[in-house]
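Before we start, here is the structure in question, set down as structure tokens.
A single protein chain has been omitted; all remaining protein chains appear in their positions.
Chain nomenclature is as follows: A and B, assigned in order of appearance, with residue numbering initiated at 1 for each chain independently.
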Amino acid sequence: MTESANPGAAGLNVDATTLLGGGSLGRQAIVTGIAIVLGLLIGAVLIVLSGVIGPAQSFDPTLPIAGYAALLEGALGGPKAIANTLNSATPLIFTGLSVAFGFRAGLFNIGANGQLLVGGFCAAIVGTSVALPFPLAAIVAILAGGLGGALWGFIPGALKAWRGAHEVVTTIMLNSIAFLLLNLLASSIFKDQGATFPRTPDVLPGSVLPIILVNTRLHAGILIALATTFVVWFLLFKTTLGFEIRTVGANASAARYAGMRPAFITILTMSLAGALAGLGGTVEILGITKNYPAEYIVNFGFDGIAVALLGRAHPFGVVGAALLFGVMRAGAGAMQRATDIPVDIISIVQAVILLFVAAQIIIQQLLPAARPKGPVEPSAAAA
Amino acid sequence: MAEVPPNLPHPNQPGEPAPGPISAAAGNPETAAADQAAGGTTVDPAIAARATAPALEMRAISKRFPGVVANDHIDLSIRPGEIHALLGENGAGKSTLMNILYGLLSPDEGEILLDGAVVEISSPSDAIARGIGMVHQHFKLVPVFSVAENIVLGNETMANAVFLDVRRSEGRIRALSQQLGFEIDPEAMVGDLSVGIQQRIEILKALYRGAKVLILDEPTAVLTPQETSEIFLVLRRLAGEGTSIVFISHKLNEVLEIADRITVIRRGRVVGQADPKTATEESLAEMMVGREVSLVVDKGPASPGEAVLTVEDLTVADDRGSIVVAGASFGVRAGEIFGLAGVAGNGQEELVEAINGLRKVTSGRVVLGGHDVTNDSSRSLSERGVAYIPGDRQRFGLVLPYPIEDNLVLTEYYHAPFSRFGVINERAISKRASELISQYDIRTPSGGLPASTLSGGNQQKVIVAREFSRDLVLLVADQPTRGIDVGSIEFIHRQIVAKRDAGIAVLLVSAELDEVLELSDRIGIMYRGQLVAILDASTAEKETIGLIMATGRAEVPA
Partner (left out) sequence: MTAATSSVAVLRRDARLVWIGVAIGLIVLALAALLLDVPYLGSFVDWLINRVPPLSYLIVQYAVPIAFGALCGVMCERSGVTNIGIEGMILTSAFVAFLTGAYLHTVVGAPLAAIIGIGTAIVAAMLLSTLHAWLSITIKADQIISGTVINILALGGTAFFNQLLVSTTRLSGTNTLPRLDVPNELAAVPFIGPIIDALLNQGPIAMSLIVLVVFLQIMLFRSRWGLRTRAVGEHPKAADTVGIDVVRTRYRSVILGGVFAGLAGAYLTLEQFNSFQDNMTGGVGFIGLAAMIFGRWTPLGAYGAAILFGAVQSMQLAVRISPPEGDLGGIISAIPPQVFGMLPYVFTIIVLAGVVGRAVPPAADGIPYDKEARG
């Protein structure tokens, strides 16, 4: 095996340090900022293109301005728009935290989507059956959602710790298994007989997340998300458990030497990550859909990967990135209505931003200020 | 640093013989004939010089990296059929020089001559094409490929433009290996074979491509004594057939045994040449290090107390499941240094890991101060006052991306004052860090920088600072000075002796026999997973120890 600057990290294990790039927080912010700008620029090019080849058949270089303006209007212009934005960002905060938490322990949690589904389903079922007043019922349902997601994170964690099965592939498999399994359950045993499409029954009123801004649809999920962010931050950076998680992610061999138990940490981290994603599904179910549809197709899990990376796997960064994505999602519909630009453009923009973040070397070549510092003393380059 | 003493021989210049008696290169027919023609072993220097024209010459080779001069006007000259040893400490510049020769690096200055003609070697393929072969310290073999596939890779025997001719390759390999005096199964999977055999495959790889100059980088580092003797036989046979061999090493005794000539490098410069017939380990060490090396540390007699660590009939398996510690028994008393000697690979690593709770004990007992601690976790041992300095410090002892401060509390973060109720107290950590940094003279501008910014010696000091600053009853030091500059070595040695004098039991494991001899009060020798002998260091003889290390018994059977 080749030696690297960090001998404890190897193989497909995520080495959080090299993955997220070196350098101080300021440097990271510059890189991220430039990536966002570049993404928006390419989006602008595509917007002009859409004008040319779309139904309008016109070359309008000012279209991006109109488009982005409509996007911002749709996302931030007024309380209803802001509610929309925050609602869109909420599940992304949870899945972003989920993926970021995994990164810190050297794990690649691609299974946030499946964990989210399982969490949402459990919340839906419990929400239907627990006839307690609010907030007790909601709390119980939220706990159920967290536990459900934790279970779906425990499985790949255990497989990794006990059998060495790589979590990237197992979580991808579990995503599909979750969707199909829950599809089956929601269409059969747990099906709401009176519904027009296959879904679970509506949750009881005691479990529904209340609206926190009058005359909008903004539900309490955002508050839960922000509270969870703070808890995760504290856990990761201020507790001994967080220290152990980060150590296992940085150098599992040294962690063992120091008396930590990497296997236990792996399982615990994946379970917690699953719980976080499960909470994301929970707030979606309890706040928006009020039931679990059998054909519940969402992309929050994959967007969570982008959010985690953009946010440098730091809880506060995750919130920022989730808000950015929330703005784009919420505004895209308005943009399409106003300018006929297809909503999918924001997926392209997000992918491009992610690309530049992942390939930050490109940005670092352009901007020396963005480069990380090397070792203070030259290490022995020659033996 | 000391200057090169003026009375040592200068590096060879073409046509200028070294002073002293001229010895014929072992097995070289040309010089032997010249010797006999001249009527004895004293030869006219001019005739000898012509007959032994260098097969390979490196002239004034220089190579710089940012912040360090790896090679500084190095001259090297190798005769055909000669085994030439390149001797130097870690970091002296040997590997850089050989990487230049092998085309992996290009020199900033200087030139390379093969058989008298200047050549430029641009890549490993170029080097191979010119007949230079290299056997690296870390083998470059694909474990899931067969022996044949590994040997022909890059130089495949083809049945046609597309497909490999497996049978012909295997036939050639069998013939080649028999020529060298051993048998090999070309279909065997390399991952299943022992390290000694893998090394022979590496040699075959080079010879398969027609190497006339063979470079071996620390070849015996991973071999058992038996395998070392076997490879030396192979090398002599090769040299006898005219292949020139460059033998890179820092092992003084082996170099004296196998080489025909020795070139010593220190800090990127050639310090001088030595003749194995007249040199001693002390003289070589002096050349390597540059001043008189006292191979004896200033230490008073030990006054050992009670037994602190007792290992009873310990059996431990390695990662593959084979038993590598087969019933080891010994004890370490308070106030003494017990040195564990033995060739690497006889079970020392696994024994030390088992004692420290990092590897499962199959059977037997580990007793610490009267308590049975067999298979206890490393943390509970640590809390009982056991400190462990690991052999691979970057992999096990430090988290390089972490700040130095965090590394300094890596084994203690979980209890007061560094954390309480699971919450970390950052101020306490910083305070302790600055204390330790000044106390142990760790050279760094700030404790908040990542540990990766430290030099090797300072990284080891972090580990030492962390472990020594606790209340200890037992210190286990595994290869404590590997790859460290000489100044830091003395510092660490003094620290270890100080701990002994403070009444702590010290278990020292080192592959450097001299370090073991220098520091230990008692020496235990591991052979094939057992403690086959325990000797008193003050009366033990180095030859006896070497013999036991190599064979497992003190006397060669008649």
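Quick note on the criterion: a residue touches a chain if its C-beta (ideal position, glycine included) is under 8 Å from a C-beta of that chain, and two chains touch if they have at least 3 such contacts.
In this text the structure is predicted, and so the values were computed from the model without any measurement.
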From A:48, A:92, A:110 or A:236, residue that would touch the chain that is not displayed: A:110
Residue among A:50, A:128 or A:207 that touches the chain left out of view: A:50
Among A:132, A:172 or A:338, residue touching the chain not depicted: A:172
Identified contact with the non-displayed chain, of B:106, B:125, B:179 or B:446: B:125
Identified contact with the non-displayed chain, of B:164, B:323 or B:534: B:164
Positions on subunit A where the hidden chain makes contact: 1-4, 10-12, 14, 19, 46, 50, 53-55, 108, 110, 159, 163-166, 168-170, 172-174, 176-177, 180-181, 183-184, 187-188, 302, 305-306, 309, 342, 344-348, 350-352, 354-355, 358-359, 361-362, 383
Touching residues (missing chain, whole complex) on subunit B: 104, 123-125, 128, 134, 136, 138, 140-145, 147, 149-150, 153-156, 158, 162-164, 181-185, 187-189, 192-193, 197, 205, 230
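Heads up, the rule we're going with is that only the chains that are shown with their structure count from here on.
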Chain centre separation (subunit A, subunit B; CA means) in Å: 48
Residues of subunit A touching subunit B in the complex: 5-8, 17, 238-241, 243, 247, 250-251, 253-259, 375-383
Subunit B residues touching subunit A - in the complex, by the definition given at the top: 63, 65-68, 70-71, 90-91, 93-96, 358, 377-379, 382, 388, 390, 392, 394-402, 406, 410-411, 413-414, 419, 422-424, 443-445, 449, 452-456
